[in-house]
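Only one protein chain is missing; all other protein chains are in place.
Order of writing sets the labels: A, B and C. Residues in every chain begin at 1.
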Amino acid sequence: MSEPLFDVENLYVSFPDPNHKTLFGQMPMVEVLHGIRLKIEEGTVVGLVGESGSGKSTLGRALVRLLDPVSGSIRFAGTDITYLDENALRPLRRDLQVIFQDPLSALNPRLTIGTIIGRPLQLHGLANGRREALKLTQEALEHVGLPTAFVARYPHELSGGQRQRVGIARAIATRPRFVLADEIVSGLDVSSQAQILTLLADLKKDLGLTIVFISHDLSVVRRLCDQVVVLRHGEILENRPTGPLFEHPEHPYTAELKAAIPLPEVDGDWLNS
Amino acid sequence: MSPDKATARSYLDIDDLSIVLKHQPTHRLLRSVGLHVMPGEVRGLVGESGAGKSMIGKTIFDILPRAVEIVEGSVRLGDDELLKLPQSARRKVIARTSALIPQDPLTALNPVRRIEPQITDRLTRILGVSKSDARERARALLDEVHIRDPESVLRNYPHQLSGGMRQRVLIAAAFAAEPKLIVADEPTTALDVTVQKQILKLIAEMQARHGTALLFVTHDLGVVAKICQNVSVLYGGKIVEDTEVKSLFARPTHAYTQALIAATPRYDRPDESLVPVPAAVIEATQHEIAAADDAWLGARQAGGRR
Amino acid sequence: MSEHARHRRPVSWRLILSGSWLAIVIICAVFAPYIAPHDPLAQDLLLERLPPFWVSGAEPGYYLGTDGLGRDVLSRIIYGARIALTVAFVAATAACLIGSTMGLVAGYFRGWLDQIVSRIVDIWMSFPPVLFSILLVAVIGTGLHSVIIAITAIDWIRFCRVVRAETLVQTRMDYIDSARAAGFSRLNILVREVFPNALPTIVALLSLEMGIAVIVEAILSFVNLSISTDDPTWGGMIAEGRTIIHFAWWVLVFPLIALFLTVLAFSQFGEGLRDRFDPVLR
Partner (left out) sequence: MTALRAILTRALMTAITLFGVAVIVFVVIRVAPGDPIAMMLPPGASDDDIAHLRALYGLDKSIVQQFFIWLGNVLQGDFGTSISIRQPVSRIVLNRLPATLELSLLAMTIAVLFGGALAFFATRFRETPAETGVDIINGIALSVPDFLWGLALILLLGVAWPVFEISGRISPSLDPQFSTQFYLLESILRLRLDVTLDLLDHMLMPALALALPLAAVIAQLLKVSLKETMNQDYVMLARTKGFSESHVISHDAFRNALLPTLTLTGIQLTFLIGGTVIIERLFSYEGLGNLAIDAVINRDLPLIQGIVLLFAILFVGINLAVDLLYTVLNPRLRHG
């Protein structure tokens, strides 16, 4: 563990302001991330936590280069990927996988599960031909606890929890080093949420994954993550190992976030604290 | 209102309520549900998606979808048996006595109407209050929900307010006609945690001040623990547990409730929380429901023959 | 729920009825010489304006009567199907290929490409389409080729607009990002992820466009700008029927019915296909 898997230095990301749509000239930009510094060690699970508008998803998407940073640098496994283009990124893609928040939107509605999981395997040369891709796809489905017969199904034929498992199967099928999990349990019921998180923890152990887990819910992060990063308004407020962060939050905002979570136990003073 | 008398009896009484799909009358979506809320009581209604939580709310407000029908049961608001009234009278009773705080403040306000009529339209159009009185009331209500500068907010359109502000406006609108019953349907699910806490506090404060009966629908046991006195747990359209909140967490009796509590994440006990609901518990609960269905169908068929 | 979704949908009457009529029209067009009872061009002034078979004064063998020059109406309708279908298939397919490609590319790549396409669409939308097609045919000369070129040149815009809008919707979905995260190239994503999602719309629109092409050809024939006046076209028959409507209604009515049913069938067939074969709706 000489070098971290991810090394982010002074990262700035901006978006064009959708409120100022024009035909000509430079569109006004809104800065979403201001000078992020972050190191992620191989084999750890890092929680990115913040409320809406904190920039947590933007940071996640910048890590896997689904968007282009303005300045700063992102090093992945020793390679500077900040400004690599589509073609240069392609060989790295099998190691940079994503699980999306809304699996219904993230799975192409008119492709079968077999195609959705299998095609990337062929692209990265992990499977020669369709038969081998099918075999690996079925293995991936089994790995996430789904029946192999699902290869012939379409996404809309599955339940919400099943779709999210397909999303996970796709991400792990290429045997990546890194997986970004973007709010993957926020649309799910408590019972499916627990199942998916347990599955993710097991996969991490089995496959030695490095995971960045984005969530708006501090309490979900506690069990799964080794390290928690608290974001607000595009800046990192606190970045520490999970246990100490929860026991003694250093930043008042972290303490506020923690205090705002209603624990399932009767406490008459909580509302007024 | 004399609180002594009122506490003697519950205000909302749902008994033996069964709802089925019209084209599949043996399949029940709600299974002989009983639910009671006293004046001044805050009762939680907990369940996962598909358990039938919103179906109960829709029954109370007479806005069930056309594809379902009530086959059995009674819904009483005070002295009025809703299911025995003709629709227009029923809606009038509901409008006078009950109000809803909806789930998503971003979609629950009409985007092309100003805030003021959305708070006052029940008063002016249904209850016959004059426009100036209604405006005065709206201003007072916005004060009560801690909105600064109520004058300008009344003139605003929804998109000009933040999510938390909109939820405050919706709470004000719900209390506008001094309802006896308020149903809050997951009112904080769409909000950030820090805003959620403020809104929960506001709802509790308003409820206590007005002595309203409050039915708080949610999937979050944490929220139940903080705001409710009593709780009904719903699974598959059936109330599996009905108890005080204190005893729910101290001694949950039903296996499903126990499993649900164990599945709820908590940062203070990471290793005991987030336990997936065991398949055996789901199986046993579904078995219990099937048995209840058989008994119900048997009784109905016997009743039909008589 | 998932079990229900896998059930086969009931038989679609929309698809069967419209498909049957289109099959009849296609058979008529292909085998016209064997089916038509008379030569569609044969004039016989002794037989002019004969009524259809159930009206008194009808002549046996002329089932749907004759027109002002004594030509058999039924035979002319059967031969008219040839020109109608040729125009429908060729012009609609060409318009579809050009328009859908432009729409996909503009909607997916956006930027300056989209700006140019959008301006062209705006300009095209500023012309009354019927007048534009009449003008084009008048400029490039009458004949089958001109009709097809005119329809293609005008109606590709319909495909472009609809497909571009659909593509814009699709590009906002997360599955595009997940394909990018998997490492697929932009072109690959366009062809293998976006296109299958636009395809049901394109197919429905293609069928609809065939009906529209039939109508435009009829309109051009009606104003005497399509094929040479002797050749049997439904529009030409309607134009003649319109002038003698008070003496021989059948000259107008029967080609009108043929046109009506064909246009209706094309639009319903497209909708039916989409309902039947789109995996998301199925």
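Quick notes on this one:
As a working rule, a contact is a pair of C-beta atoms (placed from the backbone, for glycine too) under 8 Å apart; a residue touches a chain by one contact, two chains touch by 3 or more.
Since we're looking at a predicted model, the values are computed, not measured.
The residue from B:78, B:102, B:222 or B:276 that touches the chain not shown here is B:102. Contact with the chain not shown here comes from a single listed residue; of C:15, C:47, C:163 or C:252, that residue is C:252. Of the listed positions B:27, B:84, B:159 or B:269, the one in contact with the omitted chain in the full complex is B:159. Looking at B:76, B:92 or B:210, the residue that reaches the missing chain in the full complex is B:92. The chain omitted from view is touched by exactly one of C:15, C:179, C:215 or C:273, namely C:215. Contact residues of subunit B toward the unshown chain are 61-63, 66-67, 88, 91-92, 94-96, 98-100, 102-104, 107-113, 118, 121-122, 125-126, 156-157, 159-160, 170. One chain of the complex is left out; on subunit C, the residues touching it are 119-120, 122-123, 125-132, 134-136, 138-139, 141, 208, 211-212, 215, 218-219, 222-225, 238, 242, 245-246, 249, 252-253, 256, 259-260, 263-264, 266-268.
As a convention for this text, only the chains that are shown with their structure count from here on.
Distance from per-chain Cα centroids to the pooled protein Cα centroid is smallest for A. Once the centre of each chain is set as its mean CA position, subunit A and subunit B turn out to be 34 Å apart.
Considering their complex, residues 48-49, 192-194, 196-197, 200-201, 204, 219-227, 245-246, 249, 259-261, 263-268, 270-271, 273-277 of subunit B touch subunit A. Those residues of subunit A that touch subunit C in the shared complex are 23, 61, 64, 66, 86-87, 89-91, 93-94, 96-98, 100-102, 105-111, 119-120, 123-124, 153-154, 156-159, 170, 174.
Remark: subunit A residues 51-52, 189-191, 193-195, 197-198, 216-220, 222-223, 246, 256-267, 270-272 touch subunit B in the complex.
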